[in-house]
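Please read the structure below before turning to the comments.
Complex shown without one protein chain; remaining protein chains in place.
What follows is chain A.
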């Protein structure tokens, strides 16, 4: 029952969010601000995590492929496919759900409990549209760039780890990352990234927007937002993979 109630409430929330904005100029400047806040400020964590994940994937693949029948370029190939298909879209999505999601839920939740959202409503402004739409647009725009950056950094991390530890031959690795490349995988992952960007922003905004109470409830909403958006990302991942790679 609670699930159905929440789905209904979320649908009504989305109708409010996707209504016509009050002023196009204001929306544009808000989108730019959100791109900076949600995207540019996440570059650091995306680079660090992608670098180390790429390195670990390379080392683990190299240490588990001692069979001489397996070609050496397979290490680079595996790293590229892991980053391209799953890590840079899904895992980075999950990490951003934690970082960006908790930030959004607590920001909007605090605005609710300190009556800032009521202040917007009193002015005749659709507060859901004003606060949430710029975040969704900004994330859908900037997250694909973060995905591309993550793929690039991950593959570079793998190359560095393999080369510095002597486990992978540089030429083999470069061969591997070019081997049997399917460009459609990028399209598939970009679609996933855009859907995850929507989940990462819309779900925490929903939990923040309907907070009732004080600081404790804002904290709870933030936790719920991260947990539920992470579950939805994983669910969406299965569904999109079935639809797009069938």
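Couple of notes before you dig in:
Convention: contacts are C-beta pairs under 8 Å (C-beta built on N, C-alpha and C of every residue); 3 or more make two chains touch, one makes a residue touch a chain; residues count from 1.
FYI, contacts and distances are computed from a predicted model.
Per its UniProt record, the hidden chain corresponds to "ABC transporter ATP-binding protein" from the list "Membrane protein", "Protein CotJB domain-containing protein", "ABC transporter ATP-binding protein" or "L-serine dehydratase".
Only one of A:122, A:164 or A:182 touches the absent chain when the whole complex is considered: A:122. Across the interface with the omitted chain, chain A contributes residues 22-23, 26, 110-111, 114-116, 118-119, 121-125.
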